[in-house]
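Yeah, one chain of the complex is gone here, protein chain that is, but the others are all in their spots.
So, chain A:
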Amino acid sequence: MSSPPVTGPATVPEHRGGPGPARFRPRRTPPAGVARPERRGVLSYWRQYLAISPFYLVFIVFSFVPVFYSLYLAFQRYDGLGTKQFVGLQQFEFLWSDPVFWLSIRNTLAIWVLSTVPTLFGALVLATVLHSVRRFKGFYRIALYLPNVTSIVAVAIFFGAVFSNDFGLVNAILGMVGISPVPWLSNPWLIKVVIALLMTWMWTGYNMIIYLAGLQAIPQSVYEAARMDGAGPVRTFFQITIPIMRPIILFTVVISTINGLQSFSEPQVLFASNAANQNLGGPGQAGLTTLLYFYQSAFLDNDYGYGAAIVWAFFVLIIVLVVINWRIVQRGRKS
């Protein structure tokens, strides 16, 4: 579940000499005076419609219709083979009283908090430090971004090996300093910690790059003025950097909420090797995230209707959390 660097509510003034040609118009101008002659009939725009049609044909078939169709499925009983049977809200009623669903929600939220908080905090600190140095900047950026382009499968296998209860490197090192082995991959909380560490390792560099771009957009004169007024580095950071960066922080919080809640591959790969354990998500299902539960219901148990209900309920949860986070970051601005 890689995240596209999608738009943010951030509007940062143009500053970098970025790749490619210079920018010709200030942002937020209405699109193109190029083709705006007198009003014409819809058909006279056939070239434009032809240009966008390849994408929209694929989009309608493989994205637009499927999203609504999955909402329709959530009100059916369907195993993928027989006929669909309308069951009203039964799937959602069952969901409401399904302890495994709530367990998966708790797991997902715990993993999300355990990974997002250190990721964003670490990214902000790293970006600030990186912004302050002059040499080797390019090298640091690339080296710190590297984790984000590696495959989750490879990373999950690696973490599984390093945190292995019996033979892993981490326990071996702990053993050398006389600490008894820690059950990383069987204790319900430590399972979440390992998954969160994995996600933190993968996503800190990505967020750092975004913060760095925001920091570079802050004019030096602001900092000079602060220094004139006798503000130290810590005070400058909290009273100048953070407030100016707020839109970008908001953007990363939203993206991290959407992405961080969608953890699937990490626990799926980490605990797939445990053949003795039929349930997904490892011992005690402590690593069973909501999407993993969706996968199990839909594709292993062939319960399509219930799978659709899970994923829609999950979507509502994401929206609620995005709104709450948005509010928190926005409220900070007023105070």
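The criterion applied here is as follows: contacts are C-beta pairs under 8 Å (C-beta built on N, C-alpha and C of every residue); 3 or more make two chains touch, one makes a residue touch a chain; residues count from 1.
Basically, contacts and distances are computed from a predicted model.
One chain of this complex is left out of the view, and of "Peptide/nickel transport system ATP-binding protein", "Chemotaxis protein CheW", "Sugar ABC transporter permease" or "succinate dehydrogenase", the protein name its UniProt record gives is "Sugar ABC transporter permease". From the options A:Ile210, A:Ile249 or A:Leu321, the residue with contact to the unseen chain in the full assembly is A:Ile210. Residue positions on chain A in contact with the hidden chain: 1-2, 4-12, 16, 18-21, 23-25, 27, 31-36, 42, 45, 47-49, 51-52, 54-56, 58-59, 61-67, 69-70, 73, 80, 126, 129-130, 132-133, 135-136, 138, 140-147, 149-155, 157-158, 160-162, 167, 169, 172, 175-176, 201, 204-206, 209-210, 212-214, 217, 247-248, 251, 258, 262, 264-265, 268-269, 272-273, 275, 291, 294-295, 298-299, 304, 307-308, 311-312, 314-315, 318, in rising order.
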